[in-house]
Structures are given as structure tokens and as C-alpha cells.
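Input: one structure, supplied below.
Of the protein chains in this complex, one is absent; all others appear in place.
Labels run A, B, C and D following the written order; every chain starts at residue 1.
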Amino acid sequence: MIFDVLIPLIAALPLAGFALTAVVGRRLDKEAHWLPVGMVLASWVLSMIVAFSALTASGPFADGGYGVKLWDWIPAGTFNVQAGLFVDNLTACLLIVVTTVGLLVHVYSIGYMAHDAGYWRFFAYLNLFMVSMLILVLGDSFLTVFVAWELVGLSSYLLIGFWYRKRSAALAAKKAFIVNRVGDVGFALGIMAIFASTGTLDIRASIEHLISGAPLAVPLPVIALLVFTGAVGKSAQFPLHVWLPDAMEGPTPVSALIHAATMVNAGVYLVARANPIFGRAPEVMVVVAAIGIFTAILAASIAFTQTDIKRVLAYSTLSQLGYMFAALGVGAWTAAIFHLMAHGFFKGLLFLDSGSVIHAVHDEQDMRRMGGLWRRIPITYWTMLIGAVAISGIPPLAGFFSKDEILGEAFKNGFLWVWAIGFVVAGMTAFYMFRLMGLTFWGESRVDPEVEPKIHESPPAMSIPLVLLAIPSVLLGLAIGFPPEDGLLHRWLAPVFEETEQAMGRHAAAYQFFGIDGVLFIATVGIAAIAIVVAWRIFGVELLGLRLRPRRELATDATTANGLTRFLYRASLNKWWFDDLNDLLFIRIGGRVAMFLWWFDRTIVDGAVNGIGALTGDAGRGLRRIQTGRVQNYALGIALGLLVMAGSYLLIVGR
Amino acid sequence: MGIPDTIPILGIRWEDVLFVILAATMLGTGLLVVTMRDIIRCGLAMIACFGALSGLYVLAGAPLVAAAEVLVYIGAISVLILFAIMLTQTKSAPARLVFQTQAVPAAIAAVVLAIVIALTVSATDWGAVGQRIAAGSEEIARTLFSGYLLPFEVVSVLLLAAVVGGVFLAKQERGEPRL
Amino acid sequence: MSWSDVATIAPLVVAVLAAVAVLLVDIVLPGRPRPAIATALIGLAVVAIVVLLTGRSDSQAFGGSYTVDALTTFLDVLFVAIIALTVLFAPDYLEPRGLPIAEFSSVLIFALAGIMLISAATDLLLLFLGLELMVLPGYLLVGFAKRDPYSTEGAIKYFLLGSFSSAIFLFGLAFVWGLTGTTRADGVADALGQMASGARPVSAGIAMGLAFMTTGVAFKIAAVPFHYWTPDAYQGSPTPVTGYLSVGPKVGAFALILRLFVEALGPLRADWLGVIFVLAAITMTLGNLVALTQSNVKRMLAYSSIAHTGYMLVGLAAYAAGRIEGLEGLLYYGAAYAFMNLGAFAVVAALQKRQGVTSSLDTFAGLGRREPILGILMVLFLLSLTGIPPLAGFFAKAYVILAAVQAGGTVGLLAVIAMLNAAAAAFYYLRVIVYMYMREPATEQPALEHGRLLWSGLAAASVLTIAFGLLPGPLLDTVRAAARAIAVF
Amino acid sequence: MAITDLPLVSAITFVPLVGAILIAFIPRDSVGAIRIAALVTALVAWVLSLFMLLGFLPGRPGFEFVEVAPWIPTFGIEYKVGVDGLSAVLVVLTTTLTWISILASFSPIQTRVKEYMVSFLILEVGMIGVFVALDLFLFYVFWEIVLVPMYLIIGIWGGPNRIYATIKFVLYTLVGSLLMLVAILATAFAYQSGHGGDWTGAFDFESLRAFAATSGFADTFQLFAFGAFFLAFAIKVPMFPFHTWLPDAHVEAPTAGSVLLAAILLKLGAYGFIRFAVPLYPSAAHTWAPLIIVLSLIAIVYGAIVALVQPDLKKLVAYSSVSHMGFVTLGIFVFQPQALQGAILQMVNHGLITGALFLLVGVIYERTHDRTIAKLGGLSAPTPVYAAAFGFFVFASIGLPGLSGFVGEFLTLVGTFQVSPWAAAFATSVMIWAAGYLLWMYQRMFFGEVTDFLHSVGHHLVDLRPIEVLTLVPLGTLVVVLGVFPGLVLTVVSGTVSSVLASVDSASAVNLAFWQ
Partner (left out) sequence: MTNSLDAYLILAGLLFAIGTFGFLARRNAISMLMSIELMLNAVNLSIVAFGAFIEPLRSQGAVIALIVMAVAAAEATVGLSIVIAIYRNKRTPLVDEYDAMRQ
């Protein structure tokens, strides 16, 4: 069977790329990109073949997917985990996003990283990430997924900390890894719970067992909650969202690939993958929805005031991921995956654009030192504008279809509160995106005068991927999401989610444009449009030839106002003080606890040991004093001993 | 044998009187030995003590032992000790304290020891206690050379070893200060 | 007295003759060490041969007051070996100090006669005489370096306290004799057996006699609280004498215990068990605790020897509680201890070949580098003393512990106490190794030339120390036979 | 003649002794010859052990390559050695790390090379002996033999405070092991009493196990005997709160000493639990298990948290050992097949990973003569290969899947989860702590700008030398191989696992109800 080779090759090729580059990359120097990029390209081709076969349900995929078993990984008696890969339609969708964005980011990096000393290292890491991410979506057992889960964490760590000399980068890398680990603990426990309940870790087999109604060692909601914890960590949802903005310390292609388009979606993928479990744990679904939508509004509120271009995008990513979880929580499985794919493309695009901007202004990331760039870097500008429109949810771009579907299903599935918050967030999204556009591309230039003359458009290696990414950002929605709720994607994913949706008893009515769906449509688009206009008013966005003098004072008013406005402004600026809270909890208090335990170890535990030793020595020193050196003292001792001895014997004998 | 067994008026047996006198002498001189300041007088008191002791041996019906006591202790050991006293007598020595600082505890210990022994002795049934019987020299000799031949020979080896070592230790090496 | 009597005591006679012969050789060839040493060693060899010949069959002499059995033979061979090793170790120490080897050897062999007498005596009076014959040469040997104030100080302390304890012992002996009516061990045992079985009353006098005798014996084996003489006498003695003193009179005194307590006083086992238990516990504990604080190796080993007394007493206690393994363990311990301890002191003595070298720990600094072979040997002996397998000290310790465990109950507690002690003891033994290998000396000194006798003695001691641990079989069989000879159940 | 007729186990055990004796006769100035001889000896033992592993039939619960010879027949003590899966794996681990350690000592050890190499080879004898001894007395002999060379290695070639550390190590270990001796003797005696006073087989592990299986040992007796064994093994492992000798010993020990201390010596205790304590005293093992599990959990988290604030690299790794070994004891005493297999795998992994970490610490110490983390920084730039190697083993230690550390820990946790989810949850939290202290250390060492201190080291600060790479590559390879194919170990030890668990009757699993 050809797929027995193809599927493993998808992951194996980047692995080979990583291994070879790691060994010989240093010698290849500036040519180091050929091997990794080639491998990813090959991998992309294979992925496309596999995805096409799967989505068309041709060949071996006819029966809902096809799996390959590689070897007995952990043969520990009843605990027998096989290393195996499995492709179904969900995996295929993810494969498309991962390999496509991955390939384009690889290409983009050729230009972006061209002058970096660690050129070969960067490509080695990127390939490592590709391997990990591909295994994550391909893995056929929870443990395999967990392996990849950790490996993407490792790649993320390596890439965030790529510029290790920067202390902030090193700290951010560590923070990302550790915060992720918090979630991983939950995921790991979830896997243990699954094994304890089902005796297997094969995803399909264990899920089948879990939903069969057989008695379980661990209640289903608990398992779902534990698995969700893992997703929360990896997808940076509240309260484990703190690592993602810091992760922007990594090179921008990394932010695009890992922290926007692929890895952070792993949580969404995991929940979607485990949809039968979640579907039977409605209480957990509410938690998922709540955390998702809360993260969405929280992140959006922070994005309002950030001045670092990448951070705005990072918070935007958080917010959009929140949308996805909200979708999962309300049972809009397909919509979540839809948004995942769309977001993967347009957020990848936005990040690469921001990288292009940063490149152009010589590694400046502060938007207060940009402005008026649109004429200088037109490709970047236009592609980024496409991305911004897409994310704002303006039809007919990709973001509109997915977002509209999420909000629509939330409303129709009875999660009015989710819809309401999501609705507000939609407006906020459009606002902060156009704030970004305004500050970056329009108005007068605030660029450092020294840099000003050197601003230039990026090389083709960078600009071509931008263009290529802009295409799906525009067309994806129309291609697979239209007509609403009955697009291609819905048909693809129906085998994956159908059963759960039936179990949840939600038979969505047909899409009624001239009904509730139409109203929601208008509302969503409307608030986005209003937000864009407001941003335009404040930040001088020039849109479709309309130009307005920026009224930045409206923004500055907020910073100087009193009362609630001021509080909100400060909260947004300080990211709702989460970093300070963590600092207090983990660095100051946690550090004190650790120091205390160390003190305890030295003084009490070891002190007891040394104390016994010292006590022994003291006893010896005390006892040696009876050796006075004088015979008569000795004799008296003997005489007293004799008397005691006599007394003892008299007592013993007289007994 | 004209002397009666008892003192006429008091009705106390002569032997008892003698015993008491000898015992008192022995204990008294013994105490002097351990308490007197002048060590030479201590030595002399010890000779007196041993004399009284040999008297007691006679009373106990062991004249041979009594004779040996006089010969060995008074004749040999005491003289040896007196010689040693002379040899080691420094001019400054007598002014010093006789007793250790622990004389009082020592006294208490000794008294307790004496009491314990006395109580034990009186609490013990010594079995077939008969009247005093004097053992004849001939009998002693027979015992010595039959049952106690080996001990007798060992004693000679012991004395030989003591003499060999004692001579080595006490003899003056060349270049050593005279005593 | 018959010829068979003479034949039975032949080893004793030969030993005395050997002692006299050494003196005579010295008179004929004055001031020449070699002939004296040769005579002594040949004499000891003859003694050993005669012991083995006599020991081929059990016999008694002098009306049962002198017994040759497996125990006698085992102890005699052991003692001859101890004395022979001491003679081998002595010249390197004595000659530079101008001390005569002839008198030394002669007096030593007189002591051997005393110990051999103890090992064979089944008569209280003979036991006392053997004891005196063993310790009197000991007093002299401690003071043998008569111009050394430490040596004479040690001697007078040892002598005064020793005589004191002898008097105490004798007083107890008199009481027991008076109450049992005989000095023969079997007779005493019979009489006490009747008392133990209730046929005759156990009187206060017996208690007093036991108390006085236990005190006397406890003094000789250096059990706490009668150990005071040990550190001072050991430290003051010329080092080869210390080595001898730490094993000869100690194991000799244990032989006395075997003949006196195990044989004669055996029926009162239950009575002296408690006392031995307490003595064992406090002896090993005090010995080890104080040894921890010593900075003088000889003094440290003195305290260590006190501790080893405690371990041996554990075996005795186990025996008293009804396990013959206790006795076997005690004997095994004695043999193992003898060679490892002699070896350790021999190394100290070898270092002191250069006059003025003290036995403080600093002397050992850098020894491992300066004299590698001596260093390795010292490590071997110290590890054996610590009880690290597979060396003699380990198996010996395991043996007495096994006995205590078998005895169970309260005596089993002794096993735990002993092991905790052994752990503490490791500190001071290992500290010597610290000095030898992990500290550098203040002043670098050249290596010394050591005599061939010393090397051969060390070789013998180390081989036995290893052999008794690695291949305990032969010695094991011997001590089992020896224990069976006297154990009564 | 079949392969099993050869005295292969004895050969593996005593080849290093022969080598040590031969080295003793090489003149002390021929340092090169001494080093080569030691390395060759260790390699011979290694090859023999690999041969044994290949010839070993996996999955069978019994002992293979058994050799018996009477030793002290009076007490039924025999020279009896043999291997089962567990022993075989650990013997190979020992021989592997020994030659690596010897190779790693070539450059750092310049004084008293002869004594050093002899000590190392004798240490190897003791370690292998412990793993192959099937007679309790013989086991104890080897157990104690291990102490002496390690005492010398730390004491002679160690750091400034080496004497304190080495004496603490020896005394602490002795306290436990001497009480274990009492328990061994008592066990043998109990067997002898149970067999009409016949000592035959009283020290033989197999006959004792059979006797224990028939409930030969009284419950009360088991409690005390197990207690003594527990103390000895807990100190060796070391379990909280008996662990404080470990940081001191590690800090002072020379690099190779640390390697063997962490990689093998700590395993002796865990091996003792699996081989002796649990099968011989099954009822006591059940009684003691809750306490041991709690101590293990404390060790896991406590060790990790204390490691967070260690200023000294070696201390940090030492405390991480406490934490990691906590998994081993946890895995043993939940009496679950996965957990026990995980514990054994964890033993191997910890040996490889921590051994490698100590080698790596030794590399920087050799160059800078300092291990204070605060003084290091930015090492990635001047020494990239070193940084990569260090990073690799740091992530292995964190338990990154794909590397060996993960599988052992995860299996342990899975087994634990089935007994007590709360215990498993508590232990799993170490995933966070471990990442915390290791990554923080890694960040401080390798990221940021090169510190002034390192600048002052100047040209001594070179990247890994070929010989150092040579010591690390086998370990790294094994870490990857065992991460991807842990079955290599798991199948070999499965026989041991089933026989051990059969003896404790895991069906009546530990009663942890009081805290569930």
C-alpha cells in the first residue's frame, strides 16, 4: 500500500532535514536552507496527495480514514502503545494548513533570516518543528499526540529563544515552555485517566470505549476537563495565556508559523479530535466555551493599547483562538476548524507582513516609530490590508465566513452570552486591527530619520509567500465555506463530527439568510464596519481612497481621562496585570517557598543528620573527661563499679 | 597448760580476748598505714599490722601460714618496701598533702564496701561450719605436693619472670642519674 | 605427678624453657639481637608443634585441674601466633631505642606461658596464677622503655590498677571457693548447678563472689567502667607492646572468662547474663564514642580495643542466653581481632622506627604516598576493624551479631546497638585513612627502611586478615569444635 | 558446551579485579599505560556483559547463567551468582558507564592515577557483584565493597570539602547497611529455624523467596526486617529524608565519581528494593508501602523545588536525582506492572541522563574550576557543541518524549494513577518543576551575554574535545534509542516484573484509601 510509505514520509522527510542540517548545517552556511526547504516542499506535496485522497474518500480512506502502525513503542504488559499514524479528514484539513503555511514560512525565512549568524540552526529548528507538528496531527494514539505535543513545545522553546543573547528572548522561551507544561500536566493526567478507564490509548479505540457507556474508572467529564487543560496550555487560553505574547521574542517567521498558524491551534485540534468525549460532557463544554470567549475579549481588550506590532498580533491570536474554543464549546465543531484554517492563513499572513514591516524599518517593532509606510512597501501593505480585512470579518474574505458561522451557531445553540461577547469582540477585533494598520502604514512617518531613507520592500523570497498567503485569506471562505453551513468543509468534516452532533441532539436548521442568520450576518458585519470607521477616524486610516486627518487626541484623551476609562486603559496597557500576578505568585512567593525548603533541607533535614553526628562527638568529648589521667580517680571509678556490680548481683541472685 | 580457757572473773575465753586484741591491733595499725603522714611510719605500722595478722593466723589454727606471713611479709616484702621508700624519699615530699582530693569519696566508698561485705557475710549460710581445726604441717605438705603441685611450680615461674623483668626495670643503666 | 601429667603440660614447660633459653642466649652472646630473636622464634615454633602434638587428643592432668581440649589447642596456637608476631614487629621499634630484644622476648614468652596456662586451667587457683603470670610480664613490658616517662607512667598506672583488680578478683575467688568447697572447675560447676537447680540455696556470698570476680575479669578485658587503665597504658607502652597488650592479655582474659564463667560458673549463666549485657552495651558505646575524639592513633586504637571488647561480650551474652553460636562468634572474633589489631599497631610501630615520631594522626599525613605498601596494609587492617567485608573483622562481627539475633529478645537488641556502634566507629577508622591519603604532611619525610621481620609479620597478619574473611571455613570449624568443648546446655 | 556453562557472570564480575591487580604492578609513572590498561579492562567487562545480554533470553522470570559454589557451608552460605532481566540490564548499564567514566577521567585526573584506576575497577567489581549476587551474604559483601573505593574516590580526588562529604557518605550508608546485616542474619536464622535447624539455603535468595512465598516469615518479623532493609536502601536511593548526603557527595566528588555515584550507586538501593525487600517480605512491603509512597511523592516534588534555588550546578543535578529517584521508589511500591516496569526503565534512564549531566558539569568545571551557575552565562556562543549536548540531556532529564526519560516516568505515573489518581497528579506536577529548574539553569548558563568570569577564563574555554564527545555520544545514543524503542529494556525485565509482583500479590494492591 503506497500510503503505508507516504504517510510516515510526511513526517520523516522534515526529520531527515532536521537531522542532516543539525549535523552538517554549520558547514553549509548560507546554503543551509536548501535541504530543509526541499524536505518541507516534498512533505507538502505528499501532504497534498494524502489530504486529497482523504478528503475525496478515495482508496483506503473510504472507510473514514487510514492508519499506519509503525512499531511497538512501549510494550509494557497490558500497557502497549504502538507508534502509529492515522489520517482522516480532520487530519487532512490540518495537514493542509500546517504544510502550506510551513512551506511558505520556510521560504520567507530564506529572506528574513538571510543575515543571521544562526541561519542553519534556524532551519534545523524549523524542520524539527515541522516534524513535531506533523506527528501531532498524524498521531493515532493519545500518547503519540502527547509526544508531539511536547516536541512542538521544545521547538517552540528553541525558536523563541533563538536569539539567546537577548535576555528577554531566553526568558520568554523558558516561560513558554513552563507555562505549557502546566497544561501538559493536565493532558498527561488525562491520558492516564483514559488508560485507567479504557486500557488503551489508541484514540479511536479508547474513545469508542469511553462513549460506550461502560463503567469508567474516572468519570468522563473529569477526563474531558483534563484533556482540555492540555489544550488550554498549548493554545494559550486564559489563565495560561501569558506565554504567547512573550513568545513574540522569537523571529517573526516563528511567530507566524508556530504562534499563529499551527502550534497554538493544537489545542483546538485536540478538543475537536476528542469531540465524542466533550460532546458527552456538556458541563465541560460550557467551561470550554466560557474560557474561550473570556480569552477572546480579554486578549482583544489588551490588543487595544499595545504598541509593539507583533504583540498586537499576538493578542489578536489569543482572541481568535478564544473564538475557536468558544466554537468548540457551543458545539460548532466544523466552524471551529474552519476558523482554525482561515485564521492559520490570514494570521500567518499578518505575521509575515509584520515581519516584512520590521525588516523594512530595520528591526523596529514599536508602531509609534512607524507610520506612513504604505507607499514605501506596497506589497506588504496590500497583503496586510487583505489580512486585516479578513480578520475583521468583512465578507467575502475568509475570516468573515468562519467568524459568522461561529457567532451564528453560538446564537442558535442557545449560548446567547457567547454570542453577545463574541459580537463585541468582533468589533474590537476590527478596531485594533485597523489601529495597527493606521499606526503602521498611514499618517506621517515617525520612523527614525536615520532609517527613513533605507526603508525598502522585502526581497522576493519574502514577498512571494505574502502574496501566496493572501490568496487563501481571500478565497478560502468562498472555496470551502460557501454556502454557509453546507460548504465543502462541512461535508469533509461531517464523518468526524456527525456522530457527536447527533449525540448532543443538535440538528441545526438549514441556513436561513432571510431569517435569523441574515440578522446575525448584518449585525456582525455592521459592528465590524463601525469599528473600522472609528479606527479610521482616530488613526487616520486611509481606506479605498478616503483620507482623513488622524484624530489621535481621541486616543490620548483615554489615557489622560479619569475614572473607569482610565482604569480600563491602564488595565489594557498592563495586560490586566497577569504578568505581575504571576511574578508575585511564582517568582516572589514561589521563590521564597523554594528558598525556605532549601533552608529546611540544610537546617532541619541535614541539620538532624549532622546534629546526630555532632551529638555523638559531644558525647565522646564529654565521656573522655572521665579519663582524668589520675590513677586514684580511675581506682575510685573501679571501686564504684564494684559496688554497683555487687549491688546488681545481690539483686539478681536475691530475686 | 595451767592457764584456764576463760578469764576467771569475766568468763570470757582467753582466745576471744586475744582475738579481739589482735584484731583491734590489726585494724588500728592498718588504719595508721593508710592515714599517717610519714610514709616510713606507715611502713612500720604495716609491719605491726602483719604481725597482728600472723597472730590471728595462729589463732585460726594455721601456724604454718603465720610463720610464712612473718617470713614473707615482715621479712621480705616490708623490708623491700622500706628500701623503696628510702630510695624515693625526696626532701620536699613530706610537706605535701598525704591525701588525694577525693579522700572523702574514697572513705565513703570504703565504708560502703565494708558494710556490704559485712552484711553479705552475715547473710550467708556458709554451709558445714565446724569448729576450728588446725591442719598439721604434714597434711599441708601432702596437699601441696599432690593436688597443688602445678600451682606451686607455676608460682616459681611467676617469681622468675618477676625477677627477670624487675631487675631489668630497676637496674641502673649507664649514664642514668643515681637514685 | 606422673609422666602423663608432664606430657600433658609439655607445651607450658617448653614455653618456660624457651623463655629461659632466650635469657641464656643473651647471657652467652650479650647485646646481640639476632640470636635472641632466632631463639625466641624457634622456641615459639617448638611450642606450637608441641601444642599441636599434645592437642591431638583430649587429656587432663593434675587431677583434672589442667585440661587439654579443642579450646586449649585453638587458644594456644592463637597465642603463640600473637607472641610470634609481636616478636617479629618489635626489633624495628626497640633497636633504635637501645632496648634489649632478649629481655623483651623472654618476658613476652613468660606471658605466653601464663596465657597458655589460662587456656588449659580448669582450676580456680591455676586460673588466678595464669592470670598473674600473664599480667605481671605485661606490667613490665608497658614500662619496658624505662627512660620514656610515658612508658613508665603507663606501667605504674597499669600495675597499680591491675594489682587492685587482682586483689578484688582474688577476694571473689575466695568467696566462691569457700562456698563451693573446691577450686576445680567441674566441682564448682557441680556445686553451683545444685544451687541453680534449687538443691542448695544461692547465697549472698555467691553474689558477692560473682561481683568481685566479674569486676576483676572486666578489668582485664578492659570493659567499661573498668577500662580506665587501657588508654593510658596503651598510649604509654612501646608500640609493639601496645599491639601485644591489645590482643594478648585481652584474648587471654577472654580465655579466662571461658574457663571461669562458661565452665565453672556456667550454671549461673542466667545470673551473669544481665551484667554481661549491660557491660557489652556500655563498653562498645563508650569505647567508640571516646575513640571518635582522639587525635593520637595509639590512644584511639586503645579506645577502639575497648569497643571490640564490647562486641566480643555480645557473643558472651548470646551464649548466656542459650546460643552456642555466641561462644563460637566470640572465639572467631578473638582470632580475627588479634591479627587485624596487631597488624594495625605494627604499622604504627613501623612508622615509629624513626625516634621521636609520635603516634598522632598527623604522623599519618601523606603516608599513602610516602610508603604505599604500609599505607595499603594499614587500610586493610582499618577496614577490617571497621567491619568491611570481605575481611576478617566483618565476618567476626557478623558472627556475634548472628548469635545475638539468634538469642533474640533483649539480647537481639545488642545486635542493633553493636551495629550502630560499628557505624560510628567507621568514622575514626576512616579518619586515619583520611590522613594517610587525603592530607599532605607538614614536612615531607623520606620513607623508612623496614626490617624483613616486620614485613614477614605484616604479610602474615594481612594474609590472615583477608583469609579469615574470605575463606572462614577452616577457622570456623576450629572455633566450633573449641566451643563445643566447653559449652554446656 | 553451551554458552550458559561458561562462568560468564563471574567473569564479568571479576575481570575488573584482575585488571586492578595487573595495574597494581604497572610502575606508577607509566600513567598512559595505567589509563589504557584500565580502559581496556573496563571495555572487556563491557563486551562480556553485552555478550551476556545478547545470550539472555528475555521474558523468562527465572535466573540465567547461575553459578553456585559452596563458600561457608557451615551456614549454607554460597557463592551464588546469576542474572535475570533486571540484573542483566543493570550490569550492562554498570559496565557501560564504567568505561565511560574511566575515559572521562583521562584528562581531569592527573594525580595518583594508579590508585584512581584501581579504585574505579574495584568499584566496578562491587557494583556488578551487587547486581548479580543471589546469596544474601554475598550480596552484603559486595554491597559494602562498593563503599570503600567510592570513599577513596571522593576523599582523595574530590573538591575542597571532600573529607566531610566522603565521611558523611560512608557513615550514612553504613548506618543503614549495618542494620540490614542484622536483618539478613535474622532472615537466614528464621529460615533455618523454619527448616529444622538446617542452614542449607538459609542465605540463598531463591530458597528464601520460596520460603517467603509460603508465608514462612512471620508478619511481625517481616516488619522489622523490611524496616532494616528499607533504611539501607532508602539511604542509598536516597529517599527523602535520607538524601542529604547526596548533594554533599556529588559536589565534592570528581566528575567520574559523580557519574558512577548517580548512575549506578543510587540504583543499588532501588535494585535492593525490587530484588530483595519486596519479594522476601511481601506482607511488610504492603504495610510499609503507603509510607514509602508518601516519602517518594515528597522526594519527587521537594527535590525539584529545592533544585530550583541551587547556586551550584552539581547540587542542582543532585537534587534532581532525589526527585527522579522518587519516581523509582514510587513505581516500585504501588505494585503495578506498568509502574514497576517504568521504575526499572527510570533507573536506566536516570543512570544515562544524570551520568551524562555530571559529565557535562565536569566539562565546564575542568575549564573554569567553578560550578557556580551565577558565574556562567552565554556559553552558547563560545561553546556551541557543548551547549547543544547540554541542552539535549537537559531535555532528556525534563522528560521530553522521544527521549528515554519520558517513558519511564510516564509508565510509573500510569501505574500510580491506577492506584491513586491523587498521588499520580501530585507526582505529575514535577513536569512543571523539572522544566523550571532545568531550564532556568540552562538559561543562566548558556543564554545571555558571556560573563566577565568566563572572559577571564580566556582561551581555556574551549568547546568539547573529541574524547569528551566520545564519552557523551554513547549515552546520547542510548537516550534516543531507549526513548524510541523502550521495549529493548521493557521486554527484558518483564520476567522480573511479573515474578516480583507475583510475590507481593498485586491483586491486593496497596491500601491507599486513607488519602484517596
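By definition in this document, contacts are C-beta pairs under 8 Å (C-beta built on N, C-alpha and C of every residue); 3 or more make two chains touch, one makes a residue touch a chain.
Since the model is a prediction, treat every value here as computed from it, not as a measurement.
Which of the visible chains would the unseen chain be in contact with across the whole complex?
Taken over the complete structure, the missing chain's partners among displayed chains are A, B, C.
Could you tell me which of C:Phe74, C:Phe104 or C:Tyr139 touches the chain that is not displayed?
For the chain that is not drawn, the touching residue is C:Tyr139.
Which residue from C:Phe164, C:Tyr332 or C:Phe468 sits in contact with the chain not drawn here?
Checking the options C:Phe164, C:Tyr332 or C:Phe468, the one contacting the hidden chain is C:Phe164.
Spell out, residue by residue, where the missing chain touches chain C.
125, 128-129, 132, 136, 139-140, 143, 146-150, 152-157, 159-160, 163-164, 166-168, 170-171, 174-175, 177-178, 181-183, 231-232, 235-236, 299
Contact with the hidden chain only, please: which chain A residues?
Touch set of chain A with respect to the missing chain: 624-625, 627-632, 635-636, 639.
Touching the absent chain: which residues on chain B qualify?
Here the touching residues of chain B are 13, 15-16, 19-20, 23, 26-27, 30-31, 33-34, 39, 42-43, 46, 49-50, 53, 56-57, 59-62, 64-65, 68-69, 72-73, 76-77, 80-81, 83-85, 87-90, 93, 96-100, 102-103, 105-107, 109-111, 113-114, 117-118, 121-122, 126-135, 139-140, 142-144, 147-148, 151-152, 155, 158-159, 161-163, 165-170, 176-177, 179.
Just so we're on the same page, only the chains that are shown with their structure count from here on.
So what's the Cα centroid distance for chain B and chain D, whole Å?
Taking the mean C-alpha position of each chain, the two centres sit 72 Å apart.
Any chance you could list the residues of chain B touching two or more other chains?
Touching at least two other chains: 116, 120.
Which residues of chain C are in contact with two or more other chains?
Residues 203-204, 207-208, 424.
Per the contact definition, I'd like the list of chain A residues that touch chain B in the complex.
630, 632-633, 636, 639-640, 642-643, 646-647, 650
Under the definition above, what is the set of chain C residues touching chain D in their complex?
Touching chain D from chain C are residues 368-369, 383, 387-390, 394, 398, 401-402, 405-406, 412, 415-416, 419-420, 422-424, 426-427, 430-431, 433-434, 437-438, 472-473, 476-477, 480.
Would you pull the chain B residues touching chain A in the complex into a rising list?
Those in contact with chain A are residues 100, 102, 105-106, 109-110, 112-113, 116, 120.
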